[in-house]
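A single protein chain has been omitted; all remaining protein chains appear in their positions.
Take a look at chain A:
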């Protein structure tokens, strides 16, 4: 159903002599040099692949080029160089009309400030993409109502955007994006404008929806916690470049450079990490044979600590089929709590003679 999204060496340069600037960037010039010439390199050599059904989070501070990158994915901005491929099509090769057709059917977008049309009712807003597609009124209203219901807004169809709270407005934005049945959902800091509690609700709802809808989602955020929560894969951007792509654990545990590391410093690991990230996959196969409590790869680190405290032996991690996928010895829990990145160093004189395997 969903299709793979590929970005290949994407460049976006604003200002004069863009192609020349790209060439210079390829040869290793940096952003500051170009800025002196009056050109701004917003995105430099961005390549990544988003697998169908994945949530790909692009994280970075403001000005890092993440929004520009997102807009190149649906052709709102034309890349200065590079290619975007989606569903077998090279979007960068398409003409304006074809590109619009792709945008109206295959890619939809959710905006930071909701971008609801104030002159349209909630239902008309949700039905907007369908209206652009040319879906007859009756059908598009039905589908819009379904999308609204999916987002928990049943009964609000006749209201007007300005009568809704921020969270509800963004649900309308989400419903509008979902109503078109697009495979690719681009979310531009969609939850950043919401207050923390609501943001969390929305994140939960998105994850819940994703379980059933299995869309391919590119999610932009500047909030690492949000990135960790949502992202199957996370790209960290800095000054227009993607400095690291990896899972939440990769980012957290194996930062590509000091910048990423400093970024992850303040992250509450116990909230972000799960048993799956911590567990030792070198298993013997019988660790779950006892009747003790077990964890799943998704078990948050906090719970894992509690489990580990209650058990005398390492916690067994079982997948949905209740197959053993890994174990978490208590030492490992302590390691991660300590600094998260380093493995335990064996003691010169172990007192209990237990050998700790390396991860």
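One rule holds for everything that comes next: a residue touches a chain if its C-beta (ideal position, glycine included) is under 8 Å from a C-beta of that chain, and two chains touch if they have at least 3 such contacts; residues count from 1.
Here is the rule we use: contacts and distances are computed from a predicted model.
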Complex member absent from the view - protein name from UniProt, among "ATPase", "Cytochrome c oxidase subunit 1", "Thiamine pyrophosphate-dependent enzyme" or "ABC transporter permease/substrate binding protein": "ABC transporter permease/substrate binding protein"
Touching residue (missing chain; options A:9, A:113 or A:214): A:113
Among A:180, A:216, A:264 or A:299, residue touching the chain not depicted: A:180
Among A:69, A:102 or A:305, residue touching the chain not depicted: A:102
Where the missing chain touches chain A, by residue: 74, 76, 99-105, 107-109, 111-113, 115, 117-120, 128-129, 132-133, 160, 176, 180, 186
